[in-house]
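Everything below concerns the one structure shown next.
One chain of protein is taken out of this complex; the other chains stay put.
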Amino acid sequence: MTFALLATLAKMGVWLAVLLQVTPIMVWVERRGSALIQDRLGPNRVGPLGLFQSLADAAKFFFKEDVIPHEVDRFLYLLAPLLAVVPALTTFVVIPFGPEIEVAGRSVPLLVADVDSGVLLLLALASLGVYSLVMAGYSSNNKYSLLGSVRASAQMISYELALTLSVVSVLVPVGSLRLDRVVEYQQQAEWLGFLPGFNIFPQILGFLVFLIAAFAETNRLPFDLPEAESELVAGYHTEYSSMKFALFFMGEYMSMATLSALGATLYLGGWYLPGLDYSGHWAWTAGLGLGVLLAKVALFLLFFVWVRWTFPRFRFDQLLRLGWKVLLPLALVNFVLVAAMTVAGWL
Amino acid sequence: MELAVFSVFALLAVVSAAVVVLHRNPVYSVMSLVVTLISLAALFVMLGAPLIAALLVLVYTGAILVLFLFVIMLLNVGREEPATGGAAQKWVAVASALMFGTILGTLLWGRHFGLASGPLDAEYARPLPLARVLLSEYLLPFEMVGLLLLAAVIAATVLARRSEPGGEPDGGGTAEGGR
Partner (left out) sequence: MSVPVAGYFVLAAALFAIGTLGALTRRNGITIFLSIELMLSSVNLALIAYSRVLAEAGYALEAALRGQVIVFFVIAIAAAEAAVGLALFIAIYRNRQTIDVNRLNLMRW
């Protein structure tokens, strides 16, 4: 019993360490990446290549004055940033970062939550992220916040459907809700003789739906009208300053990382890369698996940044129309196709 | 150990249920119901139904209660005034609540079911048997519930729509009332 507890705590520690680094690294990537795309320099004074800019930002957030506006609903106002971060931190528990390893004679699955309803747990926890948006906007006593939060939550729940359907389509040939079975499944297949067995190849439509829905779920451009500076001051986090705003910021980047990790596990093979040797000492296996997964997550995050600074944003009714009238039918079509292919034995 | 976990979640459920029922501000009622449902989901997991627990959080708290919040914000429901039925209404309510609770409690308790043992039977808690039962024995109700949900979507859209004399329906369907 204690061994299992220690193993779980160690895995949680690994994930926490990774997640807490996402925000500082992404801040730097975002600012330098956007500068590259916009043909300017970006931060380059704080440390070599501006690498310590995130530290400077964190220090700034710590020392900024913490303003609580006059007539806000205090309890909900202070609760909202917490609610932004908690779903983002907890949804990682079902994502595997390596094969089962043997430590001290016992086998340890490299998943924090070794439950049979893996993906469903992730979706359930992620759906709780809507409440932070609603609470932030409602409690702020500010019409721009309210508008922004209602838009953001309507957007989030609309795209949750397409996201869930594309996730479910991946699970159909695998036959299990567990993400480690999904990775195992992708280890066995092979497409056209030379492509690795990742799910992205037979289910490219599902992957596109997932990607677009992931953009909308995290309020990233081109779907970031709820927090657009030119439209709504700052949307639902207008009235938040210093650490509370930093928490929202962190929550957004961490949910980007979560959805990227989910996409990498479902469509790009997770911790598996064909041709790499996963046997050997358990620390090597775990480290290699984690490294491969993080590399794929980094690919997704770079794509997030790239798209953000390339496209204009959607108008809100265009956004909702896309979610309900385009993505949902496409996700349904993908589901039916995958089901047909599975029954026909191709998948 | 299991008793401790049960008591924590049971206490949390009862306290937040009391807040749902007693708080003047409906937004707080909804948030307390979220807490109640999450503690109920935890209790479901302890009873060996993790799939239903995940469904409860995903569907009930993730969608239905968000809809409640939207409607509360749309209708601008403020803090509620005290009830006008006076003391009589309060006592009748308390009495009937106690009556219901006692009847249910005695009916259920009196059967002495024994202990719900700690470790779960592995087969019982998996999604597969439940899915198999749903799609074989209960296929007709399953499909009927799908039709029911479709009917509910259509009904909700029609009911909540502004009927404009111009004849052209507005955007409709969005929770904001098609603004």
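Going by the order they are written in, the chains are A and B; count residues from 1 in each one.
Here is the rule we go by: contacts are C-beta pairs under 8 Å (C-beta built on N, C-alpha and C of every residue); 3 or more make two chains touch, one makes a residue touch a chain.
Keep in mind that what you see is a predicted model, and the values were worked out from it rather than measured.
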item	value
In the full complex, displayed partners of the excluded chain	B
Subunit B residues touching the omitted chain (full complex)	1-3, 6, 10, 13-14, 17-18, 20-22, 26, 29-30, 33, 36-37, 40, 43-44, 46-49, 51-52, 55-56, 59-60, 63-64, 67-68, 71-72, 74-75, 77, 80-81, 83-84, 89-90, 92-94, 96-98, 100-102, 104-105, 108-109, 112-118, 121, 123-124, 129-130, 132-134, 137-138, 141, 145, 148-149, 151-153, 155-157, 159-160, 162, 177
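Everything that follows uses one rule, which is that only the chains that are shown with their structure count from here on.
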item	value
For subunit A paired with subunit B, centre-to-centre distance based on mean C-alpha positions, whole Å	28
Partner subunit A, residues of subunit B touching it in the complex	27-28, 31, 34, 50-51, 54-55, 57-58, 61-63, 66, 69-70, 73, 125-127, 171, 173-176
Residues of subunit A that touch subunit B when the two form their complex	73, 76, 115-117, 120-121, 123-125, 127-128, 130-131, 134-135, 138, 146, 150, 153-154, 157, 160, 177, 317, 320, 324
